[in-house]
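Excluded from the complex is one protein chain; the other protein chains are retained at their positions.
Chains here go by letter, A, B, C and D, matching the order in which they are written, and residues are numbered from 1 within each.
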Amino acid sequence: MTDAPVTPVLQARRLVKRYGHVTALDGADFDLLPGEVLAVIGDNGAGKSSLIKALTGALQPDSGEILLDGEPVRFRDPLHAREHGIETVYQDLAVAASLDIASNMFLGREVRRPGLLGKVFRLLDHKRMREESARHMAELKIGLRSLTQPVESLSGGQRQGVAVARAVAWARHVVVMDEPTAALGVKESGQVLDMIRRVRERGLPVILISHNMPHVFEIADRIHIQRLGRRVGVIKPGDHEMAEVVAIMTGALQLDQGTGSTVAGRS
Amino acid sequence: MTDAPVTPVLQARRLVKRYGHVTALDGADFDLLPGEVLAVIGDNGAGKSSLIKALTGALQPDSGEILLDGEPVRFRDPLHAREHGIETVYQDLAVAASLDIASNMFLGREVRRPGLLGKVFRLLDHKRMREESARHMAELKIGLRSLTQPVESLSGGQRQGVAVARAVAWARHVVVMDEPTAALGVKESGQVLDMIRRVRERGLPVILISHNMPHVFEIADRIHIQRLGRRVGVIKPGDHEMAEVVAIMTGALQLDQGTGSTVAGRS
Amino acid sequence: MTSALSTPPAPARTGAPSAARRLLTTPTMGPLVALLLACAFFSLNTDQFLTGGNFSLVIQQVMVVGTLAIGQTLIILTAGIDLANGAIMAFGGIVMAKLAADGAVPPLLAIALGILVCAAFGALNGLLVTSIPLPPFIVTLGMLNVVFALTHIYSADQTVANLPAPLTALGETFAIGGTLVTYGSLLTILLFLLFAYLLGQTAWGRHVYALGNSSEVARLTGIRTRRLTVGVYTTAGLVYGIAALLLVSRTGVGDPQAGQTDNLDSITAVVLGGTSLFGGRGLVLGTLLGALIVGVFRNGLQLMGVSSIYQTLITGVLVILAVTVDQLSRRRIR
Amino acid sequence: MTSALSTPPAPARTGAPSAARRLLTTPTMGPLVALLLACAFFSLNTDQFLTGGNFSLVIQQVMVVGTLAIGQTLIILTAGIDLANGAIMAFGGIVMAKLAADGAVPPLLAIALGILVCAAFGALNGLLVTSIPLPPFIVTLGMLNVVFALTHIYSADQTVANLPAPLTALGETFAIGGTLVTYGSLLTILLFLLFAYLLGQTAWGRHVYALGNSSEVARLTGIRTRRLTVGVYTTAGLVYGIAALLLVSRTGVGDPQAGQTDNLDSITAVVLGGTSLFGGRGLVLGTLLGALIVGVFRNGLQLMGVSSIYQTLITGVLVILAVTVDQLSRRRIR
Partner (left out) sequence: GGGGTGASGPSAAGGGSGQVKVGLITKTETNPFFVKMKEGAEAAAKASGVELLTAAGKFDGDNAGQVTAVENMVAAGVKGILITPSDSKAIVPALRKARSAGVMVIALDSPTEPQDATDALFATDNLKAGELIGQYAKAAMAGKPTKIATLDLAPGVAVGKLRHDGFLKGYGIAEGDPSIVCSQDTGGDQAKGQTAMENCLQKAPDINVVYTINEPAALGAYTALKAKGREKDVLIVSVDGGCTGTKAVQSGQIAATSQQYPLKMAEEGVKAVLTFAKSGTKASGYTDTGATLVSDKPVTGVESKDTAFGLQNCWG
């Protein structure tokens, strides 16, 4: 099923991560193909966030292997992954509460003024950063009454929007989004899905974690199903019913990876 | 449309709340009828959370009036609302990070040992609280590998589950949930909707804020549409198409409250 | 489903199968290891260290700061801090000593009044902290100056001696297996146990932790955070009053100069004991270990004849080492 | 869409239409009001207060603590704290004084070495804080003892006098409209402006605030939090080195006893200036105001002839009042 003649952009083999006696990843495999939108679904606690954290340098797996474009890599930290063009929206909203939207959009990649002011005096180009942020936020159509207020005073959805806009704006290789629409309104969610499509059009693959099955079926090229810390299957939305996929996810059905057909599972 | 011969359980008239120069509530009205599930929908930043915070004592409106069973009330703080049987799941997860699940479930309502140990020595009945918590959590079918770990080590969805289970377990008058399923998996979301139904069966009204239109249409008796800090309409799911409701919510259509029909709006 | 990864403030589960694991994962493990290492070191390096009498002495020496650190623990658990505790204790001590020495007031009443005064200052701190609200650091810093001044004004800078028996009773000793222990040491240990119980086994304790995790969460959960905070500061003040009595009974005088570095010393004990300065995480028995670590270092180095400036140097290094051991032991468990 | 509700660390927008609103909502408003109130009070109550000479004096008196408080602000913005800054400064001062007085080393080199030593201790603090990681409170508490001891050992407790001119040059004065101002005062003001610029107008400043908001968020956003933290502590150490030079030039000697209460005093200035002890929120110019508030109180009360114990009492009350004004002014704006 997952076989393709192309080299996966991002791959993981048998990742294991334990917290005390809780095993978050229990030998998880993972493949992301070029240009695809790969949805990762699974129950709460299935290890989806742990998986993508391991893939993006935010946590170090206890064992297992990660390959980028077929080459083994070990991301020391999120910055390292970022330097490889991988941008991530983490589930726990990586925004700095007391900074404003523009500062958050450009955090770690600030733009300095041209000329001496920037080179020698390292003066930030606030105006440009604010304008570009406004543009990116407008693309997402998140209604914001002020761009200069600290993000801590934004609504949960607005804050989420900032993180999504940032990832999309900067990605050069892979975009990873951990439940990006969880806090978003209908309109804003639609915008995020549009954005994901546009990212795909740019040729970049996207990893999307979501509990929203209609969204997943609407946008995903393939669906990675995570259960109890493992990948229990990868399917194409067209080949399966939504109800069937949910059943696999919860363990009610089992997927035979050879044939792609499902058999009754042990719950 | 909102007219009914019965006294609303909870009502608000022309609530206003400003943060600096941001107006979160701009004269919002609100009615909750006995025994109903009332969904509150609206874009990000529409003032949904501000509205229910004002209704449950978590914030003090700058002006406007709140009525409980037809009588004017002013909740000093969330405890005061709670004493009137109103339980709330706030959007920003009101759980104490370093305490375990049982402690969170019973926070503020701890059970003491029977007899002298409890009365004089104020000894907590950990066993009973843990057992009851396990029961409530099991009802929600949130998969938890340990009940005694601090909630900060739970996944976002698991944490959300704790807050929902707590509200449902304790409510005596009204249950308020601000995006309770936002972080939940498919199975877990289904459980929450089931729970809401069961609460309604107990005769308690439920206020549900959600961005998930299928959920809203599946469970709500009426839908309160919030836009730019105001209620722009209340509809019954049966009377309107989902797309139409979304259009009202985003301002593309306007609802004529007299007839219940929609007219093209100014966006 | 109810397995046993223990949480910092989780209650002891009697008879639970995982007692060993629980012990290993308790946050007091680090301080305990640090303390035992220090004891082992000093036992090997001096003859006088490993004796009942010397241990009794160390406990006497840390009981005042240790008791102050109980109150400090409560306040730090709520994400506050108290810089005024030593000053409040000094004032309480002077009040009880002056009232009793002048003979104007029966000794027991004098003690009660002294403790009450401390509780009142604690309450005042709590009211100020919750009023606007104001940051605890700055409230107690201001209060430190105020109470310090009041102490000197009230005492006219005179040390008060010749105290009646009840004020020094806690300095009397009784024997446990040949080792003489003061009643004050016993009282201190009992206070630690009492607060371990209150924090771990009562609703009040849960609320203190919840408040420290996030006062907004606590408020939304329906905890009366203002009342709770004032209560915590008042209780801490009460404990400082008991520390005042311990101090008076230990030194036999009312001393207006007392307690001046005890604020930082008590915070040190709390932090060495593994309690987070950000609130919501920690155990009062860790604080006892923290206080003992400092006391053991000072005593052991003195017994080894290390000169005082080198004592200071070594104590500095050891404080950092002790907390390193603590952090490492936690990481291993995670 | 780009209206102007200002954020604490937001940069100044030159020529923005909402300058008035921006001023009103800036978190330095509270300290400023408190300072102006204090100045008004003392001007009305003593003749000598409102003179250029007296203001110049107040600045001289607060410049050492003020400069230390710049470093303290940086560290507190990262959600850390530094209890060792006064001790590090004292050591730096002794190093430069001894090296220069013995004549072994040219004065300018001696100054450079003294400042470097301070930066090195800052770096050591930063490395320890990020290593395990360890809590800044306890690292710097330990370091306080270590550096204190080193100062006394290295100086053999001798005050070093007869310093060559470069070491005292900052104590010289120049006239601004008839009022004599020391070069040291000027340097202090310039340092404040420099760090206001660095924190508000450079990427480094943004990162410091982000780190203070949440080091996990900063890490996930791709900031090298370890390197940044070590950098902040090292920079703070460097600033303490400059404070050491200011101290030496002010007193004209290298004094091993210097700086002992400056740790708490510098924290007081930071907190009075409206910076949050929890990190991520505050302005270094607020710290300048905080330092001035303390200096003005002390000076004004002295001029009014208030006896020192009552000065302590009143200072305590005023510290609480100042932060009350600050908090109230913020609340009004919200």
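Just so we're on the same page, contacts are C-beta pairs under 8 Å (C-beta built on N, C-alpha and C of every residue); 3 or more make two chains touch, one makes a residue touch a chain.
Quantities reported herein were computed from a predicted structural model and do not represent experimental measurements.
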Missing chain: touched chains present in the view: C, D
Which of C:I76, C:L144, C:L163 or C:L289 contacts the chain that the document leaves out: C:L163
From C:R219, C:R250 or C:R281, residue that would touch the chain that is not displayed: C:R250
Subunit D residues that touch the omitted chain in the full complex: 46, 48, 53-54, 57, 60-61, 64, 152, 156-159, 161, 171, 247, 250-253, 255-258, 260, 298-299, 302-303, 305, 307-309
Contacts of subunit C with the absent chain, listed as residue ranges: 46-48, 51-54, 56-57, 60-61, 64, 152, 155, 157-161, 163-165, 167-169, 171-173, 180, 182, 247, 249-253, 255-262, 298-299, 302-303, 305, 307-309, 311-312
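Rule of thumb we're sticking to: only the chains that are shown with their structure count from here on.
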Interface hub residues of subunit C, defined as touching at least two other chains: 3, 5
Junction residues of subunit A - those touching two or more other chains: 19, 21-22, 92, 144-146, 149, 153
Of subunit B, residues touching subunit C in the complex: 58, 77-79, 82, 88, 90, 92-100, 103, 106-110, 112, 122-124, 126, 130, 134, 144-150, 153
Interface residues, subunit D side, partner subunit C - complex: 83, 128, 132-135, 137-139, 141-150, 152-153, 264, 267-268, 271-272, 276-278, 309-310, 312-313, 315-320, 323-324, 327-328, 331
Subunit A-touching residues of subunit D, taken from the complex the two chains share: 1-11, 13, 201-204, 206-207, 209-210, 212-214, 216-224, 280-281
